[in-house]
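Missing here is one protein chain; the remaining ones are kept as they sit in the complex.
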Amino acid sequence: MADRIDLTLKVNGADHRVSVPPFARLLDVLREDLRLTGTKEGCGEGECGACTVLLNGRVVNSCLVPAVQVQGAEVVTIEGLADGENLSSLQAAFLTHNGAQCGFCTPGMLLSATDLINRCPNPSDDQIRDGLSGNLCRCTGYAKILDSVHAAAADGGAAR
Amino acid sequence: MRGYLPDFDVRVPASLGEALALLAQAPGTLTPLAGGTDLMVVYNAGRLKPTRFLDLSRIDELRGIREAAGAMTFGALSTFTDLRECAAVHRHFPNLVKSARATGALAIQNRGTLGGNIANASPAADTPPSLLAYGAEVELLSVRGSRRVAYDRFHLGYKVMDLAPDELVAAIHVPLPTGRGFHYFRKVGTRQAQAISKVCLAAWARVEGGVVADLRIGLGSVAPAPIRARHAEAVLLGQALATLPIEAAQAALLEDISPIGDIRATARYRSVVTRNVLGHMLRELATL
Partner (left out) sequence: MIGASSIRKEGRAKVLGTAIYTDDKFMPGALHGLTVRSEVPRGILRAIHFGEGIPWDEFTLVTAADIPGTNLVASVVDDQPFLIGIGEEITHSQQAVLLLAHADRHLAEKARRAVRLEIEELPAVLDIQSSLDLQTVIYGDNNLLKEIHIAKGDPDPVWAQAAHVVEGEYRTGAQEQMYIEPNAMLSVVEPRDGALQVTVWGSLQCPYYVHGALRQLFGLSEKQVRVVAMEMGGAFGGKEDYPSVNGGHAALLAWKSGRPVRLIYDREEDLACTTKRHPSRTRLRTAFDAEGTLLALEADFILDGGAYATLSPVVLSRGAVHAASVYRCPHVRIHARAVATNTPPPGAFRGFGAPQSLFAMERHMDICARKLGLDAVELRRKNFLRMGDTMATGQVIREDLDLASIMDRALAAIGYRDKRAAFAITNQEDGPIKRGVGFSVFMHGCGFTGNGESHVASVAGVEGLADGTVAVLAASTEMGQGKNTVFAQIVAETLQVPVEQVETAEVDTDRVPNSGPTVASRSTMMVGRILEDAASGFKQALVQQGFLAEPYTPESFRAAVAKAVATLGSLRCYGQYHRPPNISWNDVTYQGDAYPTYSWACYAAEVAVDLDTFEVKVADFAAVQEVGRVVNPTLAAGQIEGGVAQGIGWGLWEEVTMQRGRMVNNQMTNYIIPTAMDLPRMQVIFLENAHVGGPGGAKGIGELPMDGPAPAVVNALENALGALRLDEVPMTPDRLLDRCEEVSHG
């Protein structure tokens, strides 16, 4: 029987302390313990990317990360992208260019896109496709998502 | 999530020494955990037997990519992203970069490790063909000491490795290629990204005076484990680029492979496509 661990981690800039089984998934820690339900579960097998978050600045599938490995880590979720009421330029672009249809892939998609624009401020279509290829979207055929990322890049990057 | 949480405990050693000591105490009862991109999938699906994990992720000795004495050493915890981001890897081992780029997508590449890719021993893994082509060696470590195994003798059968229960994969050493080199990598997956290989072929050749002086071909997904195409290599060694015996090599290749049919591809598909990809590779080699 596994003992719970005391997990401290920083999520969207705020410190949290929770007691969880060592093999709780980061996804469940976020959704159930911290009630940050913006991060979605679409498969639990690392395939769909709906659970994408930034872990110490890198995109990861939170369904594949056990709690024990995020002790002391910094996590950014969809809830951390806007500055209060102000959407990030990517969020704004997804809104105006219909980059989100059903919206279920959107949180993960936005985190991957944020990471992409941070690394590569003016991406080509191919670079966007590569950067987002771990985020499956069934609604858009990706066209409006490409448009949204281009628009955000033209608008000065991920952050505003 | 179908794993039953209370069934899974974990030890988090702070150092390599502690990790090896723990493994030695009760060999076979601890499952090393690196990036978790293989283990967590099986765990989530409820198909992992109850176990205690040994979390390697905090062991800095297993990290880093270093160049020394004519070889490059990759710590077992090197991620695919580490490979993609290292200029020296691009310079010396373009196939490894391609393998890394072809593995899952970015989120997987940020977490998945080279050590995990090898030790998971999937026949469909994408760095093993490149490691085979470059003549890699695996460094294994236990309290009993360290030993090196040529990577082409590491996999012994389906999920069977020359790896004792108290050993860890510590590093992968790859000799720097010399001379006029030819590098080829091709993955045929179920789609263009986030795909499992149906066929994967990596090759490295050294060409001297228009002749194939050295050649290694690594294959994935066409045998119970990653393999060298030794029969095909033998047909090609010493041959002039101008007159490469492509068909003979393709015929010999059939002795190297033993593909199976599964939900991703038929055995027939794997065998035809491996042969075709070898042909493609050799036509490129011929134009070097």
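Think of it as A and B in the order they're written, each chain with its own count starting at 1.
Criterion: a residue touches a chain if its C-beta (ideal position, glycine included) is under 8 Å from a C-beta of that chain, and two chains touch if they have at least 3 such contacts.
Because the structure is predicted, anything quoted here is derived from the model rather than measured.
> Using the touch definition up top, pick the residue from B:V160, B:V211, B:V272 or B:A286 that touches the left-out chain.
B:V272
> Based on the whole complex, identify which of B:L39, B:I65, B:V188 or B:A202 touches the chain you can't see.
Within the whole complex, the residue contacting the unshown chain is B:V188.
> Would you mind spotting which of A:L7, A:I78 or A:A153 touches the chain that isn't drawn?
A:I78
> Using the definition of touch stated at the top, determine which of A:L64, A:C137 or A:A153 touches the missing chain.
Residue touching the absent chain, from the options given: A:C137.
> Name every residue on chain B in touch with the hidden partner chain.
Residues of chain B in contact with the hidden chain: 1-6, 45-46, 105, 188, 190-196, 198-199, 263-266, 268-269, 272-273, 276-277, 279-280.
> Considering the entire assembly, which residues of chain A contact the chain that has been omitted?
Here the touching residues of chain A are 31, 35, 37-45, 47-48, 50, 77-79, 81-82, 87, 91-92, 94-98, 100-107, 110, 125, 128-130, 132-146.
Everything that follows uses one rule, which is that only the chains that are shown with their structure count from here on.
> Determine the centre-to-centre distance between chain A and chain B, using the mean Cα coordinates as centres, and give it in whole Å.
Taking the mean C-alpha position of each chain, the two centres sit 29 Å apart.
> In the complex of these two chains, what residues of chain B are touching chain A?
Chain B residues touching chain A: 1, 3, 5-10, 12, 33, 36-37, 40-41, 43-45, 53, 55, 57, 81, 104-108, 110-111, 192-194.
> For the complex, which residues does chain A have touching chain B?
1-3, 21-25, 28, 44-47, 49, 52, 55, 58-61, 63-66, 68-69, 112, 115, 129-131, 133-136
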